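Read through the structure below, which is laid out as structure tokens, and then see the notes.
Removed: one protein chain of the complex. Kept in place: all other protein chains.
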Amino acid sequence: MAKKSLSRRKFLIGAASVSGAAILAACAPQVVEKVVQQTVVVKENVQQTVEVPVQQTVIVEKAAPAGPVVLTAAHAWEAAFEAHQEEFDNNFMKANPNIFIKRVNSDWSAHNQIVPTWAAAGELPDIIYVHGSRAFPWNKEGILITVDNYVSADKPFDVAGIWPEALKLYQFNGKQFEIPYDHGPVIMGYNMDLFDAAKVEYPKPDWTVDDFVATAKKLTIPGKQWGYSGYYGNTFDLGNEIGIALVGGWGGEVFTDDESKLVVDSPESVEALKWWADMYTQKIVPNAAESTAFPSGVWVAGAAAMFGLATWGVPQMHDFGNFKYDVAPWPKGPKGQKTGSFGSGYGITKDSKNPDVAWTYMSQYLNVDGMNFMWASSGRGSPARLACKETYMKAAINPPNAGYFYDAMDKYAVTGHPYHTAASGEVADILGKYCGLVRTGEMTPEDAIANIVKEANPKLAAAAAG
Amino acid sequence: MENALVAPVQTIPWYKTVKFRKTAQVVLVYALIIPGGIILILPFLWMVTTALKVQKQIFTFPPVFIPNPVMWSNFYEGWTKYVPFTRYLFNTLEIVTNNVVGNLVSCVLAAYGFARLKARGKEIIFYMVLGTMMVPLWVTIIPQYVLFSKIHWTNTYLPLTVPAWFGWPFFIFLLRQFFMSIPRDLDDAARIDGASTWGILWHIILPLSKPALATVAVFAFIGNWNNFLGPLIYIRDTDKYTLAIGLQRFQGIYGNVQYHYMMAVATIIVLPIVIVFFLAQNLFVKGIVMTGIKG
Partner (left out) sequence: MTQALSTPKKPKLSPLRRKEEFEFYLSILPWIIGFILFTGGPIAASMFFSLTDWTGLTTRNFIGIQNYIAMFTTDKQFLTVVANTFYYSFASVILGTIGSVLVAILMNQKIPGINVFRTIYYLPSVTSGVAIAIMFMWLFNPQLGLINYALSLLGIQGPLWLASSTWAMPALILMSLWGIGGNMIVLLAGLQGIPDHLYEAARIDGANKVQEFFNVTIPMLSPVIFYVMIVSIIGSFQIFDNVYVMTRGGPGDATRVLVYHLYQNAFEYQKMGYSSALAWILFLIIMALTYLQFRFGRSWVYYESE
């Protein structure tokens, strides 16, 4: 039986129209028949009201859910901590029987891929976890809603009790979008066992950077242990929370306040960074090759006497560290004491069908009691409220002087830039790239700084203008 | 009587005997593959030893190679304590089976067409098939999600299972190469006997392609067994999650990963596959004998 052969072109045209039609059909609004009353002219000067069937295009709204309102929340917890979250949610549901909480969990990087994906389809959950670095882009693009009106109407929530440095991370165009849950500084952790073995005195609360480097020298054993291992193994680093910690003590800055350009090439900042980089020459810090010898990190493995420690570094110490450790304030520099802080928060998304109910949850989740339950008592990152200090200090996994984290937030920690420029992603990569080359010994700090400023400033300027 | 007809015994030098040659072959082959084998098995060994360690012992320095104490309980705890892995196992099996069977059906058909049938436009379409392998996931992930969202397939397994029934370029290409290695003589003979195109596929080509089909089955299985991002994006009900997602649940954002549980579950998941692979090797090697055509 001879059949007409299908030509290529016909195939493709047919294919395109089928798929196009399928997509159009799926998105078309519904057409319904409605009956409306219209006034028509029947005869000259006689008007009559008749009922006329009319086709109207309406967007059919989902029927209001019968029974409890379902709130979905997207977190980035691991399974062990989710048990804690579940406890909170169960307590909340008992207290609010008309609300049902459904949880979704991803790991951190998957979360940041998934949120844009869901946003594009309009399927975001009601409440999502927002890392400090995502707040600006996500707020700018409007995938979360402002909570100012909720906050001002909710006096018991006590938004004033939250660190202002934390709140400002989640503000855009003068409006508050997310509420921080944890916000912590970088201070100095130290391995008490190594100090004891070398009979060196523990850091004093008012110690300076000179005390610090002298102590590091005393605790360095070539090939075996280092006096200081940096922040997450990196001594030369300009990331959000650590960059300002390195240059702040010398009166320097990394960014201008409006993030329109980098000022890490100012004399103060350069002096500071050269001081820190000199520790590589003195071999009291591990270089990149040495640092990566330990899969969990030099400091967790117990091969570093001192290390930059943020509140979110504590769970890892607890899980894998085999030594006694404590924390001390970040050492004072020649021109003052400064360190960086950063954090994460939660917000209500644009796709939430019940933002008011979502706020009820957020309010309970992020007030003093909620923060105490979730993060202060578990010791997991320092809650963004001063009122939680007592509970936080008592958490089992925390070092004895965990109060120093709060002191820092209270007195000398500032939220590390960049966090309100559209170029923050690119600039972060540029900073990381050149700092990495300093750490491998392939570039001097001065060249790195020069390159950073040359490459990043145009991008910052463009972002500030556009 | 004289033994005049006894053939003189030739002494073969020892290095030419069959026995020596065979032993030499074995030694040579092993000398070449053992070094690689040692390196390749290291991750597996780390996985298994970590699964048996107490968490604090995982990253000690100097490293501890033999767990002490040996925590057999990690297997049970990892599997049951936090996340319902048994249910995830069944979920994953559902997705994987669909993928294996669906791919076998659709890719065999397409590969047969590309390998055996002449048509105008075949080359262009084949490049199109290959072309779909050349666009990275990151730029299609969002449009693809929006597409499935518009047809209301999100929060179901459909986006993960249905496409397999329509072919996957890697397998189509693989089977095409195998089919093109099969001589046409058998085809022609069958045609003379009145076989249809599809009959040739079923009675001639497929029986001769068992190793290739087994390969496709294995790859389809493994690829979906370990697939993490797809299920995570599309599934919203946590009781519908898969094993790969379950494994990720041990990954804390603060570097506090529960490696011991993660590796314990990973070992449980991997062991059956490894055992099946080990036992089913006959499918890959000398599973069929190329007969039917005299040289």
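Each chain carries a letter (A and B) given by its place in the written order, and its residues are counted from 1.
Here, contacts are C-beta pairs under 8 Å (C-beta built on N, C-alpha and C of every residue); 3 or more make two chains touch, one makes a residue touch a chain.
Everything quoted here is computed from the prediction, not taken from an experiment.
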Partner chains on view for the chain not depicted: A, B
Hidden-chain contact residue, picked from the options B:64, B:89, B:109 or B:206: B:109
Candidate in contact with the missing chain, chosen from B:18, B:135 or B:192: B:135
Missing-partner contacts on subunit B, residue numbers: 25-26, 29-30, 32-33, 36-37, 39-44, 46-47, 50, 105-106, 109-110, 112-120, 122, 125, 127-136, 138-140, 142-144, 147, 162-163, 165-167, 170, 172-174, 177-184, 197, 208, 211-212, 214-215, 218-219, 222, 225-226, 247, 251, 257, 259, 262-263, 266, 270, 273-274, 277-278, 281, 284-290, 293, 295
Residues belonging to subunit A that touch the chain removed from view: 1-3, 5-6, 11, 15-16, 18-19, 22-23, 112-113, 116, 119-120, 137-138, 141-143, 287-290, 292-293, 295, 422-423, 425-426, 428-429, 432-434, 436-437, 439-440, 442-443, 455
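We adopt the following convention: only the chains that are shown with their structure count from here on.
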Residues of subunit B that touch subunit A when the two form their complex: 55-56, 58-61, 82-83, 120-121, 124, 141-143, 145-147, 149-151, 154, 228-229, 232-233, 236, 238, 248-258
Contacting residues of subunit A [partner subunit B, same complex]: 5, 8, 22-23, 26-27, 72, 76-83, 102-108, 110, 113-114, 116-118, 120-123, 294-297, 300-303, 312-316, 318-322, 380-381
